[in-house]
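Complex shown without one protein chain; remaining protein chains in place.
To keep things simple, chains are lettered A, B and C as they appear, and every chain counts its residues starting from 1.
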Amino acid sequence: MIITLEPDAPTAQLLDAIGQMVRQHEGIELRTYEFVGTTQKVTEIHLIGNTRSVPTEPFEALPGVRHVVRVSVRYRLISRQPGVETAVGFTYNDVHFDESSVHLFAGLCAVDTREHAGEMMRALARNGLHTTRMGVYKPRTSPYDFQGLGTPCLPWLFELAGENGIKVMAIEVCDARHIEEVLTALEQAGAPTGVMLQIGARNAQNYELLKQAGQQRTLPVLFKRGMGLTIEESLNACEYIASEGNTNIVYCLRGVKSHLSEPHRNLVDFAHVPVIRSLTRLPVCIDPSHSVGRLSRAPDGLLDIFHAVGQGVICGASMVLVEFHPHPLAARCDAHQALSLDLLPRLMAYVERVRRAYEEVREIAAS
Amino acid sequence: MIITLEPDAPTAQLLDAIGQMVRQHEGIELRTYEFVGTTQKVTEIHLIGNTRSVPTEPFEALPGVRHVVRVSVRYRLISRQPGVETAVGFTYNDVHFDESSVHLFAGLCAVDTREHAGEMMRALARNGLHTTRMGVYKPRTSPYDFQGLGTPCLPWLFELAGENGIKVMAIEVCDARHIEEVLTALEQAGAPTGVMLQIGARNAQNYELLKQAGQQRTLPVLFKRGMGLTIEESLNACEYIASEGNTNIVYCLRGVKSHLSEPHRNLVDFAHVPVIRSLTRLPVCIDPSHSVGRLSRAPDGLLDIFHAVGQGVICGASMVLVEFHPHPLAARCDAHQALSLDLLPRLMAYVERVRRAYEEVREIAAS
Amino acid sequence: MIITLEPDAPTAQLLDAIGQMVRQHEGIELRTYEFVGTTQKVTEIHLIGNTRSVPTEPFEALPGVRHVVRVSVRYRLISRQPGVETAVGFTYNDVHFDESSVHLFAGLCAVDTREHAGEMMRALARNGLHTTRMGVYKPRTSPYDFQGLGTPCLPWLFELAGENGIKVMAIEVCDARHIEEVLTALEQAGAPTGVMLQIGARNAQNYELLKQAGQQRTLPVLFKRGMGLTIEESLNACEYIASEGNTNIVYCLRGVKSHLSEPHRNLVDFAHVPVIRSLTRLPVCIDPSHSVGRLSRAPDGLLDIFHAVGQGVICGASMVLVEFHPHPLAARCDAHQALSLDLLPRLMAYVERVRRAYEEVREIAAS
Partner (left out) sequence: MIITLEPDAPTAQLLDAIGQMVRQHEGIELRTYEFVGTTQKVTEIHLIGNTRSVPTEPFEALPGVRHVVRVSVRYRLISRQPGVETAVGFTYNDVHFDESSVHLFAGLCAVDTREHAGEMMRALARNGLHTTRMGVYKPRTSPYDFQGLGTPCLPWLFELAGENGIKVMAIEVCDARHIEEVLTALEQAGAPTGVMLQIGARNAQNYELLKQAGQQRTLPVLFKRGMGLTIEESLNACEYIASEGNTNIVYCLRGVKSHLSEPHRNLVDFAHVPVIRSLTRLPVCIDPSHSVGRLSRAPDGLLDIFHAVGQGVICGASMVLVEFHPHPLAARCDAHQALSLDLLPRLMAYVERVRRAYEEVREIAAS
C-alpha cells in the first residue's frame, strides 16, 4: 500500500500516526520515500507486507494524506500507479531526464584510442550535444575478443569530456569494482562531467551488481532490458536498484532475441516504449544501434537505424543511444553498426522532426 | 537472371533472340513478366534454372535491353533488385496501392449483423474513407468459437458497400471455395465494390491456397506474415502467389509470437516495414490491432494501438488495418481490441500527421 | 459436461432422458460420441453450451450412467479427463495405434523414383516392418523447389506397398483435393494397404483442411504440431478434425522453432510426449528427423537422431517417423537428414531396447 502525502505535510508525524494504526496488523513494515522528479517532488509512505486486510479509509482520513493506493505490482518503487500523480524522472548534472524532451547519447561503442574519443567528443561539441556514450568495460561474447580499455582510459576520457562540455557520459559497468573505479576516477578528474552507470543487457539479472549500483546515490543508472527478459522480469530487476535507495533510473529498450529478427540483429521492441511509460515513472531510452545492428538503407534513403529511432521517438522515448565512430571500419567492436560522424547532424534533425510530430499527435489525443 | 527491357522494346523478338542464346545451356526456362506499378510499367524476361555459367554481357548488348541482374533471392517475382528500377505496387478499382500515400482499412474483425456492418460503413462514408476490412470467414483457434457468418452475408455486405462508396474491402479467405464464393457473390452483386483477398496469418504457409489466390487474376491479395515465420520464409510463401501469375500483392505485418510480447498480444514487428520495402516491390501494410491486441492507454493519452500505427507510418507503411466496432463490447471476436467509431476521425488525423512527418524526414535523407 | 455411459447402457433412452432434464436450461446441445479404442469402447453424451448452472448429480443418479465430468478444456473430444477411463487410440487396418507398443514409420521424405520407393519398401519387408511414410505432396518453402511427384505416383506406390506387405502408409496432404485423390487411388489400387493422412506442420492451423480430413472417416489422421504453436493451440486445431466426426487421430511432435535450437534444425520438444498423453486420448508420435535435421554423431557413436528417438520412446511415444533413403545423397528433399538403409535394423534394435527400459521404469512408478 502506498500513502502519498500532500507537499507540505509533516512526514515524521504522519509516519508516527500511521505506525500506530498498523500496529495491530502483523508483519507490516513502513518505509518513507521521497521522489524528486524534474517538475515535482512527492513523499510516499509504503506499507510493505501483507496489507490485504488493512483498510485504506483511516489513512485517507488523515490530514496531510493526498491519496492511498493498493499496489498490485511487485516493482513498487519504480511503478506508476494509475490515477496517481507521479514524479517522473530526475535531474542530474543540470540535465533533466524526464518526458519533456529527447536526449541523444551519441558516442563510441568501445573507446579504442584517445584520438578517436577526442574526435567523437569534438563532433558532439560542434553540434551542441552534451551527452554521450563511451564503452570502457566491454562484456564480449568471447574472452578472446577485445574487452575494452578499462579503468586506465578513464582519466583522459574525463579530461576530454571536460574540454568538450560533456555533462553526462553513459558508461557500462559489469562489476562492483567498475563502479568504484568510475567513482574514484570521476572524483580525481575534478571535471564538471557526470556519469550515468549503464547495466545490462547481459547483466540485467545480475542482481548483486544492480544492488551495488543502487547503494551508491551519486550516479544515475541506465538499466538495459536483457535480450531474453519479459517486461515483468526486467522491471523487477530494475526494482533491485531502487530498493537499495537509488531511484534515478532510466529504462532502456535495445531489442530482444528471436529467430524472427532477421535481417536485423534483434527484434526491435520499441512498441514497449508506451508500455514502460504506463507502468513506471522512469524515462525511457531506446538503443537502435544494438536493436537493428546493421547499416542498410531503405528505398526512401533512410538507414534502418534512423527508422528505428523514429519508431521510438514517435511513441515518446526521451533518450536515444546511438553508436558512432570517426572511422567506422576501424572500430574494434560492432563496426557494422557504427554511424560515421557526418550523419550526426542529420540524425539530430531527424530526431527533432519526429519529436515535433510526437508532440503534435499527443495533442490530438488530448483534444 | 532477370533481363529488364526498355519500355518500347519488342518483347516477342527479344524473347526469341534470348531463347536462341541460352539454348546451349541446359535446363534453363524463359518466362516473361509484365509488372504494372502505379507509376510505371516494366517488362522482364526471367531465366529460371542454373544460370551461374551464363554470362550477362551478351544480353546487355542486345538493343532494347535496359539491364540484366543475377537474382540471389528465391522470391524473384516480388523482389526488388538493388540498383534496378522497380514497378512498385498496382492500381485496383481506382485505388493506387504503392508508397505514395496511406490507406486506412478500418472495419469489423468479424461481421456479426447487417446492422453493425451498416453502421460501420456509414461511419466510413461519413469520414470520406473508401476502404475497409470485413471478416466473413473466421479461422478461430477453437472449432467451438464463432466461425463468421460465411458466404450468406456476402450479398448484403456488397450491397451495403455499394451504398457507402466502398471501393476495396479486404476479406480473409481460408479455402479455395471461399475464393470462388467471393468471386461469384461479387459478380452477382454488380456493385462497384472491389475485394482484396486476405490470406494468413494462420494460412501463411498454406501453399495450395496461396497458389489458388495466384491463379485468379481479378482480385489483389493481402498476404499476412505468419506469426512464427521469418521474413525469408514469408517472402517465399508470398512468392507462391506471384509464381502463379498474380503479382498484385500487399504484404502485411501483424506482430509475431514470442514470450517477450507481454503485455501486448504479439511483438510488434513494424521495424520490418523498411526491410520489406528494401527487399520487395510490394506495398507494406501494418495490422496494429492484432499486434497490440488491447486498448490500454499511455500516460500521454494515446492508445497503444495508435502508437503502433505511428511506428509503422513513420517508417513508410502505406496501408493500415484497424479493427473497429460500433459497439465493441458486443463484438463476437476480439472485442478487447476493437476501437469505437468515435475514434475514427481521431485515428485519421493521427495517421495524416505522422505521414506528413514521414514525408518530411524522407527529405532529410535525400538532402 | 461429459456423461459417460456403462458399456451396456441403452444409449437412445438415456439420451432422451437427459434431453428432458436439460430442457429448462437454455442453449444446451446434446451430442453422442462413441470412442472405440484398441482395448475398450466408450459411449459418451456431451452437453455443449454453458453448463455452469447445470448440476451433475441428477445425471449421476441415472441407471446406466458411469460418471459425469465437467470439461474445462475446449478440445473436449480428444481430451483425457483426469480420473475418467478413456478409450485410448484406435485400430486401423489391423494395426493398433495406442500406447501398448511402438510403430516405426521409416520411409522417404519425398518419393522421387519408383526404384527408390521399391528399394525402401523391400528393406522394410526384409526387416519385418509394415508401416512407412512416403512424401507425395511436398509443401516446400519455395515454389521453385521440388514439390513432390503428386497424384501420378500413387498407383505404383500402392502397388509396391501391396507387394511388400505395407499395412499403413503415412502420406501428407495439403489440400482437400489431395484427400480425394488419395481415397480414389487407394480404392482403385484394391491393395490391402492403408493410408494415414498426415497434416501439418505448415498446415497445422489450416482449419478447412483439418475439417475436410475429419469429414471423411475412412482414413486416420496424423496431426503434426505446427512449428510455432503452443500445445493449447495445437490441441484446439486437432479438435477440428474430431469435431467433424473422425477421432482416429495420432498427435505428432516434430520440434519447434527457436533461436536456441542450433545446431539442431529445431528445438526437440519430446518432453511434451507425457504432456500430450496426460491431456489427450491420442497416441503420440515423434518425428526426430525434422526435429534434429542433421546426421551428426555424438562421441558415444550414436547419431543425434537416435538420441532424439530415445528421448521420445523413454517417455512413452508409441509411433516414430524416421526419414530414410536408399541413396541419401541423391534425395531431392532434406538429404542431410536421411538415414541410409543399413541403419534400419540398428534403429529397430535401438527402439526396442529403449522401449523395454520404458516398460520397466513404468513399473517403478506403479510399485
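Simple rule for what comes next: a residue touches a chain if its C-beta (ideal position, glycine included) is under 8 Å from a C-beta of that chain, and two chains touch if they have at least 3 such contacts.
Values in this document were obtained by computation on a predicted structure and should not be read as measured data.
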{"item": "Contact partner of the left-out chain, one of B:Gln212, B:Thr230, B:Ser258 or B:Ser291", "value": "B:Ser258"}
{"item": "Hidden-chain contact residue, picked from the options C:Glu29, C:Asp300 or C:Asp342", "value": "C:Asp300"}
{"item": "Selected residue (touches chain absent from view) among C:Ile28, C:Ile231, C:Leu295 or C:Ala335", "value": "C:Ile231"}
{"item": "Chain not shown, touching residues in subunit C", "value": "80, 99, 228-232, 256, 258-260, 262-264, 267-275, 277-278, 291-292, 296-304, 306-308, 310-311, 314-316, 346, 349-350, 353-354, 356-358, 360-362, 364-367"}
{"item": "For subunit B, the residues touching the chain missing from this view", "value": "257-259, 261"}
{"item": "Chain not shown, touching residues in subunit A", "value": "48, 74-75, 139-144, 174-177, 202-203, 205-209, 211, 226-229, 233, 236-237, 239-240, 243, 257"}
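Heads up, the rule we're going with is that only the chains that are shown with their structure count from here on.
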{"item": "Centre-to-centre distance between subunit C and subunit A (centres being mean Cα positions), rounded to whole Å", "value": "51"}
{"item": "Multi-chain contact sites of subunit B, meaning residues that touch two or more partners", "value": "228-229"}
